[in-house]
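Heads up, one of the protein chains got dropped from this complex, but the rest are sitting where they should.
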Amino acid sequence: MTVETLVAAIFTIAIFSFLYKENPFYRAAEHILVGVSVGYYLVILVEETILSKVAKPLIYDRNLLVIIPAVLGLLMFARLSRNKGYIARIPLALLIGAGAGVSIPAMLWARVLKQMAASMLPLQTISGIIILVGVVSTLAYFYFSREQRGWFGYMAKTGTYFLMIFFGATFGYTVMSRVTLLIGRMEFLLYDFLGIIG
Amino acid sequence: MDLSRLDRRVIFVLMGLAVIIPILFNITTDVEITRDTLDIYNEIEDLESGEFVMISFDFEASSYPEMYPLALATLNHLFKKNLKVIGLALFSEGTAIGYTLLSEVAGRYGKQYGADYIYLGFRPQYVSAILGMGESIIKVFPEDYLKRPVEEYSEFSGLSGYDDLPLVVSIADGSMPIHWADYANARYQQKVAVACAAVMVTAFKPYFESGQLIGPAAGIKGAAEYEKLLKQRGIAHRRLFAQSTTHVFIIVMVIVANLAAFRGRRR
Amino acid sequence: MKGLIFTFIIWERLPVLIGTVICIAIFFIVTYLVKKKGIGKIRKVAGLAAVDEAIGRATEMGKPVLFTPGWGGDIQRPTTIAALNILNLVAEKTAEYNCELIFPTHDPVIMSAAEETIQNAYIHTGHPDQFRPDNVYYTTTSQFGYAAAVDGAITRINPATVMLLGTFEGEALILAETANLVGAMQIAGTDSTIQLAFFLVACDYTLIGEELFAASGYLSKDEKIISSIKAQDYMKIIIVILLLAGAVLATFHIDTLKEAIM
Partner (left out) sequence: MKTRLPIAICFIFGIFTLIQYFTSDPTMALIYAEILDWMQIIFVFTLLVGVVTIFKIHSIKIARQQNNWPYSLLTIIGIAVMAILGFTRGTDWGSPFLWIFMNIQVPMQSTMFALLAFYVASAAYRGFRFRNKEAAVLLITAIIVMLGRVPLGHQISDFIPRVAEWIIDNPSVAAKRGILIGIGLGSITTALRVILGVERSYVGGK
């Protein structure tokens, strides 16, 4: 067994121990995980972004334009101060504003128009009818200007059933994913760590 | 014994056994190939050797066990077809994993870094990264993961935007393919093929049905199907038996719980 | 001039442009109507009363309320904004009842926005001294680092109520089950459709998708949010009419409408 396997196995078991109950072993692993992941993030961010997109263009290419976002970025640190926090709203506003601007056409095209067009199917087929009824009744469920009574109540109720089918199918698929992950970890413990050759 | 109030630790132990015992038997099962997996396979199969293809490692370290067989199968296909592979990551944790996987598989096919493939590394803020690459890939990634200017690699220095990429493949455990669809496909009509965690299938399905995304090869079954198409049976095939038994175990648990609750009510 | 405009616009994007203009128009008209004509009534979302009940319960038990917006959302996401709107109301209630409110998050920007929100709510209700900035904290950006940290927090502080409102991914069920383990009441709400399946099974109350947005409007009676919900409702009517027309036309092999939209 290699050192790698031993280290990985110890931490794997520490996390699994949470299933029995919260314990010092898990708590230590939890805090190490938080620390290591923050450290990883810090290094990747500085190397991949600050160095390559701010420092190098500034030093080698004399690209003065990058000073603007860098200064705006530094303004974020105002958050750490008790009473100057509002300064950080300036870079935040740029992020949020530009983010909102690009999202409007993107959402409209990809989530609304494209999905509408894909739902306009000939009604001779069963799937054409089901898709239309499903989309319309689900939209009815999420219509808030009217109480769900009478004919509208029936429509919204139909929507609920479609939603439940969707959630059920999702549940099934998710079980599949989670089980795969567990099998992966168990294979590691059984094959690599304990050396039981299957 | 009141089965409807079973201690959850008992369930945990049973669940553990339901996974461990079948693994010990090491039985390999066969799979039927589905249309979804065939879609992504054919899309890659139809590319000409020497064409560029971008592969984005859009997953976190946590879903490594599920994503590993999928990434392996797709990478095997890309290198087998002699495509020029451009790797990148839109999740920070995918960065190191993507680089490790890419180097590992490229090595098996005797591919050279810089000539046959490059790894661009990671960019945060995926929306602006995806949109930015539509304008210029080199502007978003002036340097690769190894800190060398991308322009120094003669094979890749001519890259502009998505026009040069017949296909982007997103290996994803979360909703990143939706962002690829919402931004790269919506704005630049970029073709995006997806290999994803099983959990995402129902969420992505409308995008596949409407043609905004291609595929998906999903989960361990998708990986096994892909292995079968490539005629390289591997890790995904091996895991399918334990997968089946555990699904059955959960279904049995649900039935037992319902029967117990029903009996409790009648009393 | 005419030629200039002609080359200035990307014509393939015309349907999106028309759609955007319609959305903006509806948005303004509805905002006006809500303000002037008072049409701002929306139906009650099931499970909303639970928020009040949950905070009352926590106060009675003398235990804290834990509110977390999940992993995967950032500040510009509508879900996060809706969650912060609800957080504002929750904070006002906890301030009134003198109940401890804990808010861990994976995103530093959300952390600072939440800190402002909670602090303002405490000042607003006249209890600025009860606000504890240490209770609003950043864990780590890593998904399961965050999950491990919040899980640890739930088992250690033993809250009476756990509110999981925002954008959730894989960590959702871990948090919901751990909350159940310590006997906390769970109120969940998200637009992450995959996690909804689990919230529905594991939590006491679940707000589904857009209900989260509506809830923040219903609770706060805030005109700006109600106008948004109303505007969305009118857009839905248009969409349904187009869908029906499109399907009928497609039945007779006329795909003009469909192609016009794409």
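For clarity, chains are labelled A, B and C in written order, and residue numbers in each chain start from 1.
Note that contacts are C-beta pairs under 8 Å (C-beta built on N, C-alpha and C of every residue); 3 or more make two chains touch, one makes a residue touch a chain.
None of the values given here were measured: they were computed from a predicted structure.
Remark: the absent chain touches shown chains A, B, C in the intact complex. If you put the missing chain back, the residues of chain A touching it would be 4, 7-9, 11-12, 14-16, 18-19, 27-47, 49-50, 53-54, 65-66, 68-70, 72-74, 76-77, 79-80, 86, 89-105, 107-108, 110-112, 115-116, 118-119, 126-127, 130-139, 141-142, 159-176, 178-179, 181-182, 184-185, 188. Residues of chain C that touch the chain left out of the display are 7-10, 13, 16-17, 20, 23-24, 27, 31, 75-78, 81, 84-85, 88, 107-109, 111-113, 116-117, 120, 134, 137-145, 147-148, 156, 170, 173-174, 176-177, 180, 191, 193, 197-198, 200-202, 209-210, 213, 222, 224, 228, 231-232, 235-236, 239. Chain B meets the missing chain through residues 6, 8, 11-12, 14-16, 19, 29-32, 34, 60-65, 93, 96-97, 99-100, 103, 123-125, 128-129, 131-132, 135-136, 139-140, 145-146, 187, 198, 201-203, 205-206, 209, 219, 221, 240, 243-251, 253-254, 256-258, 261-262.
Note that only the chains that are shown with their structure count from here on.
Arrangement of the chains shown, judged by which pairs touch: all-to-all, with no pair of chains left without contact. Taking the mean of each chain's C-alpha atoms, the chain closest to the overall C-alpha centroid is A. Two chain pairs, B-C and A-C, are weighed by contacting C-beta pairs, with A-C ahead.
Per-chain CA centroids place chain A at a distance of 15 Å from chain C. Between chain B and chain C the centroid-to-centroid distance comes to 29 Å (mean Cα coordinates, whole Å). Of all residues in chain B, those that touch two or more other chains are 62-63, 92-93, 199-200, 202-203.
Taken residue by residue, chain A touches two or more other chains at 37, 40-41, 99, 103, 105, 109, 114, 117, 166, 170, 174, whereas all remaining positions touch fewer.
Within the complex formed with chain A, the residues of chain C that make contact are 13, 15-16, 19-20, 23, 41-43, 45, 75-76, 108-109, 112, 116, 139-142, 144-145, 148-149, 151-152, 155-156, 193-194, 196-198, 200-201, 208-211, 214, 229-230, 233, 236, 239-240, 242-244, 246-251, 253, 257-259, 261-262. Contact residues on chain C toward chain B in their complex (touch as defined above): 72, 141-144, 169-170, 181, 193-194.
Partner chain C is touched in their complex by these residues of chain B: 8, 60-63, 92-93, 174-175, 199-200, 202-203.
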